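Missing here: one protein chain of the complex. Every other protein chain is in place.
After this line comes subunit A, so read on.
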Amino acid sequence: MSHGASDRSSVAGQLEQPAGPVLAVRDLRVAFRTPLGLAQVVNGISYDVEPGKTLAIVGESGSGKSVGTLALLGLLPSGVANVDGSAVFAGRELIGLSEDQLRPIRGAGIGMVFQDPMTSLNPVLTVGRQIVEAIRAQGTASKGAARARAGELLAEVGIPDPASRLDAYPHQLSGGMRQRVMIAIALAGGPKVLIADEATTALDVTVQAQILELIQRLQEEHGTGVVWITHDLGVVAGIADHVLVMYAGRCVEEGNVDELFDRPVHPYTRGLLGAMPLVDDPRPARDRDPLATMPGLPPDPVALPPGCAFYPRCPVRADTRCADEVPPLVSVAGSGDAHRAATFYAPEGA
């Protein structure tokens, strides 16, 4: 296997780890200093990323799912973001590292694929150059070797005629091809963890399926741990092993993907699943139940409600504590520890 790690410097070697999570995030908190006050965007998130497994982080826009991962690599604007908590990657604490200490981990340890490949690729540089940059960022590969490797990477992500594509500019490629280039860039460093931040959101459904397949194939080949950030539950059902549902910067429910889809507990998760159309509904379209919607908007991160953040929109609000107390994330009865939810309300026989 022509994996980048083989010709990498000692960085990748130090990162070799036995079994166990390759990335362990504990009580991660991110707040932005804004003119209106402190915006608490991520309020205590914990998760593990296992090698070869996929963790899906689900939430609507503004739920803090992207910010939480950008914070791990120090990619948030340094002057305005306060990051607290712990994130241990391959035995090393990431939070609090300096720019110079984080740099070897970016790309080589944790690779990232961003949402919109049109804006995430530099429009004035060829894709070959942008992949070569990623290869040479920390490695010692010569220009010629890096270019050859860039061609291999393009072939690996399924771009036809890779040698000539190296000289193409991003605007000369289709959206799906651009996202493949982004994935090639993310793989260039041979990362242990791949964070895909809404990586298929901007793509057509058919292209989306191809990209999902590609990531799964690469994950199997390289044993990469994948963090898939999305608001698309259909994607989650297709690829995730474990799911974490975020609302207003907190985890409201998490669990094994089958368990969570079959027995959602939190009213927010139930609302999300109810808002998703069933593809295999046997009834003709006009006879189906209308899609459920959730009235209201997520809370302002500058002024979070004192109790459950979902309280203002919650359709059940069964417990009197909901308005004043933040419900803790606890195991759902009968699930062992495979399924946890943060709600005082637990549906009967769910």
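By definition in this document, a residue touches a chain if its C-beta (ideal position, glycine included) is under 8 Å from a C-beta of that chain, and two chains touch if they have at least 3 such contacts; residues count from 1.
Note that in this section contacts and distances are computed from a predicted model.
Student: Given the options "ABC transporter permease", "YciI family protein", "Ferrous iron transport protein B" or "YibE/F family protein", say which is the protein name UniProt records for the missing chain.
Tutor: Result for the unshown chain: "ABC transporter permease".
Student: With the full complex in mind, choose from A:31, A:67 or A:188 the residue touching the hidden chain.
Tutor: A:188
Student: If the hidden chain were put back, which of A:54, A:138, A:269 or A:343 would touch it?
Tutor: A:138
Student: Given that one chain is not shown, which residue among A:121, A:159 or A:244 touches it?
Tutor: Only one listed residue reaches the unshown chain, and that is A:121.
Student: Using the definition of touch stated at the top, determine which of A:68, A:85, A:107 or A:225 touches the missing chain.
Tutor: Considering the complete complex, A:107 is the one touching the chain left out.
Student: Would you write out the residues of subunit A that touch the absent chain, in ascending order?
Tutor: 70, 73, 75, 99, 103-108, 111-112, 114, 116, 119-125, 130, 133-134, 137-138, 169, 171-172, 182, 185, 188-189
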